[in-house]
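A selection of the complex's chains, in situ.
Each chain carries a letter (A, B and C) given by its place in the written order, and its residues are counted from 1.
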Amino acid sequence: MDSKSLYQLLSAVASGKKSAEEAVAKLMNIACEDIEYAHIDHHRSLRKGFPEVIFGQGKTADQIIGIMEKMLRQENIVLVTRIDQNKAGQVISRFPDAKYHQDARMIVCKKNDLPIAGKGTILVLSAGTSDIPVAREAYLTAKVMGNNVEAVYDVGVAGIHRLFNHKKLIDQASVLIVVAGMEGALPSVVAGLVSRPVIAVPTSIGYGVSFGGVTALFAMLNSCSSNVAVVNIDNGFGAGYMASLINSL
Amino acid sequence: MDSKSLYQLLSAVASGKKSAEEAVAKLMNIACEDIEYAHIDHHRSLRKGFPEVIFGQGKTADQIIGIMEKMLRQENIVLVTRIDQNKAGQVISRFPDAKYHQDARMIVCKKNDLPIAGKGTILVLSAGTSDIPVAREAYLTAKVMGNNVEAVYDVGVAGIHRLFNHKKLIDQASVLIVVAGMEGALPSVVAGLVSRPVIAVPTSIGYGVSFGGVTALFAMLNSCSSNVAVVNIDNGFGAGYMASLINSL
Amino acid sequence: MDSKSLYQLLSAVASGKKSAEEAVAKLMNIACEDIEYAHIDHHRSLRKGFPEVIFGQGKTADQIIGIMEKMLRQENIVLVTRIDQNKAGQVISRFPDAKYHQDARMIVCKKNDLPIAGKGTILVLSAGTSDIPVAREAYLTAKVMGNNVEAVYDVGVAGIHRLFNHKKLIDQASVLIVVAGMEGALPSVVAGLVSRPVIAVPTSIGYGVSFGGVTALFAMLNSCSSNVAVVNIDNGFGAGYMASLINSL
């Protein structure tokens, strides 16, 4: 409700068209009606620039199929994350445009390719081979959202020369996604080398006091480099999404 | 060492100018010498685009003054974070260009204003009045790094209409920094409204099971919105730094 | 034994239909049976207004059947919570009045409908689709205890306009049950909109630092709204029970 509408309401009171009681009732609801008004005719893909993504874990194949059917009536692209090969097989058999990416545990279903929206290159780095599924999820997410993406895997800090072999790629990236489990040290080292934003993704890889990725997460949040922000454990999708938004600015 | 240098080394061996033993020794050190070579003549402000920042907490005024003197010989701007009024008084009395910002607990010492580098506007939102010092630290950091910054405080979710009153600012921001303690819900709500990256900053405000900000941190990492990345508890500086890098892309 | 049955026994004594000795034996026998299994039921429905509820998880179908048989001799209604479809099938095949509600993982076995005891309406809100089983448990519990109950699912804070679409229901509820996993932000937002008591139920939905619902729980306990009290993770039954007591005042 803008000030004009408010003026009209009060004029209606002044002219006797509305009683004071009616106006009280209406005014006590202002804040919410404002919001209602703004949102009723807005869809998520309008507001956020990308449709909602289906989190596959804990949903049946039938549930996923049902949601996809409704989404595809309106959307050009639908993503399903964290879906195993078995369920994925059932799902993609129903959608000719759907493709399962096993290494990233994702289904991408798109009618047309999205144009490249981001100007720079997003670089995905991962510390160990076991971190690759999470890194791939980040990679694929950024890719389908319309970005140039590069990836280098297995460049953890125990053999830091491996990282420096890719110094050129690192220097040229506009946004970096760094994926690591165990001690989670790689984002700090990488962020120390560049002037670009780094999205750090802890993974649940490790044993003992890795605590399913919590140690890596805390290490990343304590990074002595300031150009690091962090997402939840194993949240490759979120990192790719965030990096894509940054790259598209 | 690039492939040309490697060729020269091996040619020297082939021509007898270097023995095989000398080449072995040299090659076993390649990775690191490369790095040494590349970094000796590079300063942080060259590499990262902004000089190192002095973390004031736990340092004496004398230590801070000493570090500032050395930095100011080479840098245009120096920041000191987390410094209380008492120590700050001693420090700024020594540097005519230094100014203490009590609400952000920061000293900014700059010879010249930095040009506006970021194209969009960074918006800082905070949930409660107690979160303001952290929000101000983020605000000031982004400001001195050359960005247009806006701020709205005390728009927490317990009275969500306060947030919607600022819908216009929220929609126009290119990057958002959202600061909250207690249940840390504000970043999720804000991120659900926009298509821009949100940097979430948990604060240590709260009591009981707020655990000094840990609950807010975990809540933010669990955000059901995907455009959220998180920094350490009370790390307003890091959020401002990160937002500035993003805004400058 | 409810107070009506007790009254009938004592009236029988008063009218001479039963001797005092017979009544002593019956009442003492109840006390003795208690120690093994029955006392719970008898005294609880007198003292607490509703019979004990069978927590199905970790009990065999046979154990559940055995307990139900004993309870149904004295009670009008018996609930079994947290029972999967498989076990439920075995159980309900033995009791003609029993019905399994798969979405809530509950069996309700009642001889007669309970009269509507609560005057207002209890509203159950849930943040995500995965939170629905817990929300349904709360819904069904409040329903069978004799309340008008409404429910709205999937109105989490990532798309807060969905919540506002149901503002009317929210405003009219006398008690609200708000179910959420992940960052657990919904109860704070809802409680900020109403002047009624809100029972918050954290769920174990999430991954990484959701810690099986602990983060949602802590967030809810830190709510910046004062009209929120919290039950254990996934405890939909407890929330429905508590809301029913409040609504019946």
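Keep this in mind: contacts are C-beta pairs under 8 Å (C-beta built on N, C-alpha and C of every residue); 3 or more make two chains touch, one makes a residue touch a chain.
Computed from a prediction, not measured in an experiment: that's the story for all the values here.
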Response to the item:
The full assembly in this file, of which 3 identical chains are displayed, is built from a number of copies equal to 8
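Heads up, the rule we're going with is that only the chains that are shown with their structure count from here on.
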Fill in: Chain with minimal offset from the mean of all protein Cα atoms
A
Fill in: Proportion of interface numbers common to chain A and chain B (over half same, under half different)
same
Item to complete: Would you identify the chain whose Cα-based centre sits farthest away from the centre of chain B?
Response: C
Practice prompt. Take the average of all CA coordinates in chain A, do the same for chain C, and state the distance between these two points in whole angstrom.
Written response: 37
Worksheet item: Just how far, in Å, is the C-alpha centre of chain C from the one of chain B?
Response: 49
Worksheet, complete the sentence: Cα centroid separation, chain A vs chain B, in Å, comes to 22
Worksheet item: At which residue positions does chain C touch at least two other chains?
Response: 159-160, 193, 208-209
Discussion item. Help me check something: in the complex, which residues belonging to chain B touch chain A?
Written reply: 30-32, 34-35, 38, 47-50, 53, 119-120, 160-161, 164-165, 167, 174-175, 193-197, 199, 217, 221-222, 226-232, 237-239, 241-242, 245-247, 249
Fill in: Sites on chain B touched by chain C in the complex
127-128, 156-160, 182-185, 188-189, 191-193, 206, 208-211, 215-225
Discussion item. For a test of understanding, state which residues of chain C touch chain A in their complex under the given definition.
Written reply: 130, 159-161, 164-165, 167, 193, 205, 207-209
